[in-house]
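Mind looking over this structure? Questions follow.
The other protein chains are all here in position, but one chain of the complex has been omitted.
A and B are the chain letters, set down in written order, and residue numbers restart from 1 in every chain.
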Amino acid sequence: MEFFLVTLLNSLSYGLLLFMLSSGLTLIFSMMGVLNFAHASFYMLGAYFAYQTSVYLGFWPALVVAPALVAVLGALTERYGLRTVHKYGHVAELLFTFGLAYIIEELVHLIWGRAPVPYRIPEILDFSAFSVFSTKYPAYRVFMMLVSVGMLGGLFLLLTRTRIGLIIQASLTHPDTVEALGHNVPRVFMGVFAGGAALAGLAGVIGGNAFVTEPGMAVSVGTIVFVVVVFGGMGSLAGAFVASLIIGAVQTFSVAFDVSLLTLFAKLGFTPDPQSAWMELWKVTIAQAAPVLPYVLMVAMLIVRPKGLMGTREG
Amino acid sequence: MAASLELRQVRKSFGKTAIINGVDLAIERGERHAVIGPNGAGKSTLFNLISGRFPLSTGNILLNGQDITGLAPQEINRRGLSRSFQITNIFPKLSVFENLRCAVLWSQGYRYSFWHRVGGLKDVRARADELVERIGLKRRRDTLAGVLSYAEQRALEIGVTIAGGAEVILLDEPTAGMSNTETEDAVALIRAVSEGKTLVMVEHDMSVVFGLADRISVLVYGQVIATGTPAEIRGNKAVQEAYLGVEADTAEGAH
Partner (left out) sequence: MADPVVEAVARAVRNAPASGAEPGLMHWRRAMVWAAVAAVLIAAPQVFNQGFAVSMLSQMGIAIIFALSYNMLLGQTGMLSFGHAVYFGLGAFFAAHALNAIGAGSLHWPVSLLPLVGAAAGLAFGLVFGYVTTKHSGTPFAMISLGIAEMVAACSLMFPSFFGGEGGISTDRVVGDKVMGVDFGPGVQVYYLIAAWCFVCMILMFALTQTPLGRMANAVRDNPERVKFVGYNPTRIRFLMLALAGMFAGIAGALEVINFELITAERLGTAASGTVLLMAFIGGVGHFYGPIIGAILITFLQSALSNYTQAWLLYFGLFFLVMILFAPGGIASLVTLHKPAVQTRLLGRLALPYAGAAVAGAVLLAGLIMAVEMFYHYETKREQVGAVMSLFGQQFDTTATGPWLMAVALLVVGGVLLRLAARPIGAAWTEIAAAVNRGQGN
């Protein structure tokens, strides 16, 4: 029970972090039709910028400075990159962001090196918030959840209650009409792209020190975010939310299960031949299989429901 | 003998909005049939239902007496029903000849073959070249379809539609957006290629409709309010009120 509660909390904070990433990705995708391959790279840059800022100014300024810097980079990417390749079609746009992700990773290698950087949790948050039975739960995890929930609440209000939000929603479906009404759609696109990047950057600020800030983080998180988006259904924010929590839970819980097919066979009273070539497969525990599970879930979803959980478009 | 194409109580709703509201229609073999109606009456949706692009909500569609309801577009096409599109829908980066060749391949039985050399298939080449000539694009044979003029693309659209030799041909506004001379050419082409076949077309240009069609159906708000010969339709009070009265003015204004 204790283990379950702690893991549940961990999976929740991780799932919310995933949603901060997948929501930005989904917004950009449904609005511009562009799958931003560099989205997780913005997450990584957020973490590195936060690390660098915290070296000079401390953690709290970094919480604002890093996402702002990432937003500027996002705006520049849209203005001088995507808008140029837009006329060549979606494949070119996707390839552009793919190339960008590649370059960002190399630049990170160049500037900060290949080893993880010591980006740490600020001391003021380095205590235990409460105890679950005998386990002390770290305050920083609670802080992460608060930031993500606050951020997403803000995003929701922005989209539903403000003029800009309404324009964004309208240009999701009817860009031409919105432009005809005198709104500058390219600028809205740039704003959305920058906003999505800032969200990813913020996720990097709070995720980078909870996990590890290293050059491989973009790739490892990026593919999971893609799985989330495909699983939840492309272009659906609600789907991305549910999928983020599910995938987050699967990843967090599976690590803890030391059960294999062999255990199951034993329960069923069946002992496979130890010399069998399949023995290696039977012996794999859920914990060992943890890295594969999100992808297996994705493939299973695609077979059962190609649109994804709540998707509206079919590819 | 069964009708060439028969619709039985066909309905289609998008969400709560009913677009096609119980259409019954029987089109005889060799007939040229026009479907007319005001904008938003559901004409294009009807074509999308018949050709398998959208699933029906309820009802049945029969092709030569066989039920084709719920079949995929390619399966319907293989049974001898082919359609064109209102918005030109061709292969822009392939040449005119290759567009037609792609449309011919299945009907000649080559399926997904990766062991035939397409250049060596005399039957396919002959048929595709015959089509190039028939739609009047011989001079443009090796031009990419994407850079043809609008009228040429419309002709190619018809060419791609008839290439497989379908018995039932659906044309969706084949003359839309054309000048008068272009329309005359298009009508001559349609008349020629539909010889001996069953033709169903949606058309706004009344001179084309009354010049080509053996019978006409009038679709209003997703229902067929009248079906008959051009003379009958012209004389039909309900049609005049619901449709021709309004449209005839605008049609004349356009001339």
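By our rule, a contact is a pair of C-beta atoms (placed from the backbone, for glycine too) under 8 Å apart; a residue touches a chain by one contact, two chains touch by 3 or more.
Because the structure is predicted, anything quoted here is derived from the model rather than measured.
A.B. asks: Touching the absent chain in the whole complex: find that residue among A:F3, A:Y102 or A:F265.
C.D. replies: A:Y102
A.B. asks: One chain isn't shown here. Among A:L8, A:L63 or A:V85, which residue touches it?
C.D. replies: Residue touching the chain left out of view: A:V85.
A.B. asks: Could you tell me which of A:V192, A:V227, A:L245 or A:L262 touches the chain that is not displayed?
C.D. replies: A:V227
A.B. asks: If the hidden chain were put back, which residues of subunit A would touch it?
C.D. replies: On the subunit A side, contact with the omitted chain comes from 29, 33, 35, 81, 84-85, 88, 90-92, 94-96, 98-100, 102-103, 106-107, 109-111, 113, 219, 223, 226-227, 229-230, 234, 280-281, 284, 288-289, 291-292, 295-296, 298-299, 302-303, 306, 314-315.
A.B. asks: Considering the whole complex rather than only what is displayed, give the residues of subunit B touching the chain that is not shown.
C.D. replies: 51-52, 72-74, 77-78, 82-83, 85, 89-95, 98, 101-103, 105-107, 110-119, 121, 139, 141-144, 146-147, 160-161, 163-164
The definition used in the following text is that only the chains that are shown with their structure count from here on.
A.B. asks: CA centre of subunit A versus CA centre of subunit B: separation in Å?
C.D. replies: 47
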